[in-house]
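One protein chain omitted, others in place.
Chain naming follows the written order as A, B and C, and within any one chain the residues start at number 1.
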């Protein structure tokens, strides 16, 4: 179903939902994250292996009450200051954490996509994580008696991902680092996919990562919708933005005025990017 | 490691081994199967989701003592007469069966590739299969209490697959129906990959199915090595051969003289194909 | 051969095809179902999505493949994935509306045997085995089954239960909490059988044009229940026959 991003977020992301915006450095759905902020969604449980800047923004704007994750930082730069402020000082509201390792998260997402109640892994050996996360348990192999870790399936109410292309019927093609995106979509009750472009024919290579239209909720064309993350074949990662975010996010007021100017006062992601370009010109 | 197929089979397939020649209709390693017959390997435990004509030949030649499988037939044609003769009448020797469903076999192979002792599935519900296969057991979900089936990991001593291309370093590329081939190679202690051609550069599309050289034991160039199965992009399935096999295999003596003439009396797969062509010319 | 002449197998395939609703996601079992599913796609159900256990999603073959892994299935598919993914993310994942199965033997509750005739350990006839069927039968939203009807195939008691239908009938399937609802219809070369809504026992609800009820009873290994509202299946239309024969690569008459 082709929808404008604004409509897709309005209809499919509801207050209190479990929401996964996935992407492992590549194809992070920033435009969709901004739209969630603009529409003032609240009480979300955010899920993601690698919460980064867009989750820092969502958390700093008070959209989230809980985070299910395995690594939360600004890769190569440092901390997520808004995430830390929420966890360490409860600002703008407390944030509950359910914390896994990457291997645990992928097992949980794959179980979700597979309609299994749990996933198993040889994991968490000797780690303190199971002490603080009741969703890490242990089972015995019925053949060898070996003890293995188990995690419950993740089933987001809605998963949002960004991809390179969709065709007019809504079939989606992505390539490059595809992370956990397919599993996150298949594990979810609803899904939104933003794409760089809508084309007549996908011309997918054999065995490409394709999500057939009938497993995708809404498809929205948002050119550049992964910025400052990247879309292989379209544009590179804007590392300067990630570095600058460290300064923007370090201070509550600086963060709030940045969000007000760049997100709340813009109509959509094109508007956001125009404001950013102006800032660069005036710099 | 580049090896002639004859050397690869001689060095890597040993009497008594657990051997998987995988391929789901597509890319079935017929040339390698013939070489196993030529070299008179014995007491093999054969593993495969869909044992078809090449397994019928291996079984009819007395190479196997056991078969681990989920569907054994000549697709679209009918029975495998040599497989049936071995199971029903013990000719040329009895064949033990360990029988799964496809879903059970893929869970077992995936567990093997993942170095997990077992795989889980929502499977075998109400089926009689668990009554006859002690390797189908049941476990409880530690979160929901739900009962799920469990199967032990498959770890072939050697897996043999056919692929379209390898580069000179031994990296392997396959496309089209790739079945369980990647998992079967990764689950095995040793592996042999026959390929249609060895090229300077794979030029693999993004996210293609590539096996890096360092996880592959031996790579052998065998043009047409999947005949009468097919290699997408190279040649089509020879359905006529599969239909004719029904007649060739129905009778023990016809089968034996066919094997003698086409496999035992030929030096290699090229020789086999020359004999076949002559038969067509004289027909 | 005039346009209106057709074989019993053609009638069976056409009747089976008619059961598949447009837009359904259909997991196509090995054997007879592939012809029926593709015929549906090429006639009244162009929006049907065909999934094959060989790893193809959305296959649209022009010619019926001999096997369920021919190149045509991959080349015309929307996506081609590994068999691990087909069974875990797509079938077990609950994305299949209709599982379309063949069978060697079936009982009155539409349980299926494709494993063995006679004793498992020393069989009279060894059949191909389970393949994808046990989980297709368990996990698909509903199941259609198509096979030729005779006393060897429609039996009082299965030699082996490979894949579950309605078990011992009534609520016995519900109690095991299968993800899917089980068999919705069995389509044969003689007619159509539907499980009773309460007892789940297969009931003859339709006979094919030119077939007598006696003939169907005679071909069934148990006392077959017959619906008081028994209908007669329309014979294949010229369009259906033409589409089926094109699919099978059979030259059409006339």
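In the analysis below, contacts are C-beta pairs under 8 Å (C-beta built on N, C-alpha and C of every residue); 3 or more make two chains touch, one makes a residue touch a chain.
Computed from a predicted model, the values in this text were never measured in an experiment.
Among the chains on display, the ones the left-out chain touches in the entire complex are A, B. Here the missing chain is touched by one residue of B:113, B:160 or B:259, and it is B:113.
Considering the full assembly, A:236 is the residue among A:93, A:168, A:189 or A:236 that touches the omitted chain. The chain omitted from view is touched by exactly one of A:101, A:159 or A:249, namely A:101. The chain not displayed touches chain A at residues 24-26, 49-50, 69-73, 75-77, 79-80, 83-84, 87-88, 99-103, 106-107, 109-110, 121-129, 132, 176-180, 182-183, 230, 232, 236-237, 239, 242-243.
Even with one chain removed from view, chain B keeps its contact list with that chain: residues 110, 113-116, 171, 182-183, 186, 204, 206-208, 210-212, 214-215.
One rule holds in what follows: only the chains that are shown with their structure count from here on.
Centre to centre, using the average C-alpha position, chain A and chain B are separated by 40 Å. If each chain is reduced to the centroid of its CA atoms, chain B and chain C end up 28 Å from each other.
Across the assembly, chain B contributes residues 121-122, 176, 178, 232 that each touch 2 or more other chains. Looking at chain C, one finds that residues 74, 80, 88, 92, 139, 179 touch two or more other chains.
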